[in-house]
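Omission of a single protein chain aside, the complex is shown with its protein chains in their original locations.
Chain nomenclature is as follows: A and B, assigned in order of appearance, with residue numbering initiated at 1 for each chain independently.
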Amino acid sequence: MMLIPCPWCGPRNEVEFHYGGQADVACPRDPDAVSDAEWARFLFFRANPMGAFTERWMHRAGCRRWFTVRRDTVTHEIRPVGAEQERAVTV
Amino acid sequence: MSGSFRLAEGGRIDRDRPVAFRFEGRDYQGCAGDTLASALLANGVHQVGTGIRHGRPRGIASAGAEEPSALVQIVKPFPEPMLTATTVELRDGLEAHGLPGQGRLAADPDPARYDAMHAHCDVLVVGAGPAGLSAALAAARAGARVVVADADTEFGGGLLGSGELLDHAPAADWVRRVTAELARGPDVRLLPRTTVFGHYDGNYLVALEDRGPDALTRQRTWHIRAREAVLATGAHERPLVFADNDRPGTMPAGAARTYLHRYGVVAGRRAVVFTTDDGAYPAALDLWGAGAEIAAVVDARPEAPPFWARRCAEARIPVLPGHAVVGTSGEEHVTAAHIAAFDPDSGTIGAADPQACDLLLVSGGWNPAVHLYSQAGGPVAFDGAAGAFLPAGSVPGVHPAGAASGLRTTAQCLSSGAVAGVQAASRLGLEAAAAPRPETDAHPVPKGRPLWRVPDPDTEAPGARQFVDLARDATVADIGRAVGAGLTSVEHIKRFTTVGTGHDQGKTSGTLSTGIIAELLGTDPSEVGTTTFRAPYTPVAFAALAGRERGDLYDPVRVTAMHDWHVGHGAPFENVGQWKRPWYYPRRGEDMEAAVLRECRAVRTGVGMQDVSTLGKIDVQGPDAAAFLDLVYTNMMSTLKVGRIRYGLMCTADGMVFDDGTVMRTGENRYLLTTTSGNAAHVLEHLEDWLQTEWTHLRVHLTSVTEQWATIALAGPRSREVLARVAAGIDLDNAEFPFMSWRNGAVAGRRARVCRISFSGELAFEVNVPWWHGRHVWEALYEAGGPFGITPYGTETMHVLRAEKGFPIVGQDTDGTVTPQDLGMGWAVSRKKADFIGRRSFSRPDTARTDRKQLVGLIPAAGEGVLPEGTQLVETRVLPEPPVPMLGHVTSSYRSAVLGTPFALALVRGGRDRIGQTVYGHVGDRLVPVEITDPVFYDKEGARRDG
Partner (left out) sequence: MTADLYGASPLAARADALARHSAPEGVQGVRIAEVPFTAQVALRVDPRGGAAERIGTALGAALPGRPGQVARTDRVLVLGLGPDEWLVVGSEGTAPELQDTLTAALDGAHGAVVDVSAHRTIVRVSGPKARDLLNTGCALDLHPRVFGADQCAQTLLARAAVILLCRETDPADFWVFVRASYARYLADWLIDATEFDG
């Protein structure tokens, strides 16, 4: 049971969260300016590294905020990233 | 077997509290404090069951959880399959019998209660032996919140069974003092009878507590989140592998020592001790001191340890260095050990000489219980001197200590436990110091020499009776066959031979098999490694994991404010997500089909009412609310006027239909959305995702209000008349209150919002009142509708009515691969908006194909019944050879009162171009002709919605 640091509610059990997959997959600003292949890449292609992975979670049972963490997919060690880090609170 | 093997005194059992029990149909007596195994041994019973593959007699082969062979089925006080006799606490009236390697589930349901408890602590100490207690003491004295869990009925671990002195007094005195001090701590929780069986991410450890016969719950699963974990889990003594090493009466030397000191039981009258490790000597001497005859200490090493050899000489115990036990005699019990000269370097053995005995003690060294450490991600490495895998490297917040980290003496264990406790507390910022270590016996640190197997004198079938895993009846010969077949990975060999796959998960056989594989491959055990140490450490009943989440509490049941009314009116319920929705309301003598036809007819010709409170509701507010909704719906929402309602369709970015519902504009900057019942939470998450991460510039707030409102649909040509009777203040006239608009007002004296929305095509209203008033307003409408024959209807009728109108249900007629265009709902896709979620995907080559599966109607040929939902459709009257080209499948299918025929909706390849064609539904072994039609079957002009 991973302990995931919600930047707002503090560390909580994994079951309280919804997984959002790879972070920083930006929706193309002008969808019409990208090719079908590029659009498909945005829709369907995600990294699956062994090791450090920047990924999104949403605190479903808590504050419903989306946030980004860096998780080692081997050890499940999790570090907060992004602006939320500075505002991190502990319960 | 005559006489008792129980000593007149000594041990931690209570001779004044005899316990009567029954085993294999015979009555016996033990003492309070016994395990079933110790009580059997006290009565001279060694054989417990038989082996799983060869049916050979099997006895008690340990004194703890590592037991590979003494499997019993408990009959009373409650049926439990397949426990180990060494861990069953003896209780009055216990009735059990031995097993042939596997048990049987009881046929009767288990009436016991099981529950769960969540706990948090600074330091969790697993194991309450010398290391664990020292760690707990150091952490508790530093002010940490401490939990101590130990599988045994009392704390002390190995100290209870070793007869050692601490500070010149029995070690149990020290255990009692430390336990008492811990128990006084304000933030210390002591959990005896509790096995920590899994170590998961972030120091989340799960344990099973046996709560004894008097507790309200039989077992409790503990979920413990520890900031630091001290793993003082001890070690298991390793057996030795030689021919016929499975005979009852054969057990590890340390187990016999435990039976002696803990239970006052001398497991035999005349023992042979076979060892490659110094640790067997004190066991031999202790048994000798208790009156047993020690026929010989057979040491496979070329030289016996001088310290212990001297002690044996004083006791006149023969010591035979450079010898090995190469076989045994006996049937249900060992009667002799066959001793031969042995050179461990060359592997040569001499002629065997049988030595009579009724107890054969073995010691091949010790395997630290590294299971939890390994589960926590800790690496283990083979240590040649110890002949075992020891914790290596480090895991933050995890501290192996004592015998679990490979230490051998009590002094070492006490010290390492204290160090672990201090380290754990220090990592938490607490000031900690180790308490003075109690004085221990001044014995030398035991040494050993790994011996994976003794040469087999049997040259015809070598290794076939040399047992490696008693639980699986796996032998050296089996491993030889696996290696001979070309397997080199320990994981593959495990699966080939089943070594380590028994109830004990190879606690005593794992390292042995690694050693034997290494020998056979001519490599080092460190190269072979171990199999994975998976949770659970010991078997756990599913009932214990389920806890109280069974029966009615298995999963939440969500109900509406009107639920009891539906129950009172005989409705069966349909599960929609976690919601219970009334399915239909049968009258006396009606089956489902008759009830649904009657309900449908009532709505089409009179008036019906339905509880639609389960629809998800989301309040949307903010200056950019309109812009936001234009982005998330495929159709335009910004042009909706306050007071009006619009149907809305949502797609995901891949252009597939995700949800639908209505959008009500309740203010200039405020909307109320509805979602499908089962999808409300997902829609909110989807919207928050885009709002929080993609469109952070939009000033919009979303609030779930699903349960704020109870919602009642009133549908049918007479619905206006019914509503008028209880909503006098609202002008219900078509002109004043047109289709797809809403008004506030009082309904049955309660503040309400009334909408003109129809999901049936008929004139219809939806009345929203605060949840508290739902039941009152429902009953008021039911009463007002009395003169019009108002008919409550359920989800089945709602489905038929909407299907007659060709309205798809997201999740039933769609499955995540269906676009709005596929549904024939291109009209709901804006061509004016610059962008919205999913728009770009509509022009992807795959999405733009014209031969995609499209929603169409189906009418089965005359005389055919209702097509089962899911029916596959094919083109030809006769099935061609496989693979059969499939056209699509039926998504919704009903009998229609107004159409007078069964009908269906289906997704069909290029379906709209096939309207008028006949295709075939594969039903059972028949092909049923069906005509493809427009999906709108009824009131194509939409003339009925205004009444």
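Just so it is clear, a contact is a pair of C-beta atoms (placed from the backbone, for glycine too) under 8 Å apart; a residue touches a chain by one contact, two chains touch by 3 or more.
All of these numbers come straight from a predicted model, not from anything done at the bench.
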Have a look at B:8, B:107 or B:216 and name the one touching the chain we're not showing.
-> B:216
Option touching the unshown chain, where B:7, B:559 or B:886 are the choices = B:559
Write down which of B:579, B:690 or B:903 is the residue touching the left-out chain.
-> B:579
Residue touching the undisplayed chain, where the options are B:707, B:783 or B:815 | B:707
In the full complex, chain B touches the hidden chain through residues 113, 115-120, 145, 215-217, 223, 225, 548-549, 552-553, 555-561, 564, 579, 614, 619, 621-623, 699, 701, 703-709, 750, 770-776
Since one chain isn't shown, list which residues of chain A touch it in the complete complex.
-> 8-10, 12-13, 15-16, 60-65, 87, 89, 91
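The rule is simple: only the chains that are shown with their structure count from here on.
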For the pair chain A and chain B, the C-alpha centroid-to-centroid distance in angstrom is 26
Chain B partner, complex, touching residues on chain A are 1-3, 13-14, 18, 20, 26-27, 31-32, 34, 36, 39-40, 42-44, 56, 58, 60, 64-66, 75-76
Spell out the residues on chain B that touch chain A in their complex, using ranges where they run on.
-> 200-202, 204, 223, 225, 377, 653-654, 681, 684-685, 688-689, 692-694, 835, 839-841, 843-845
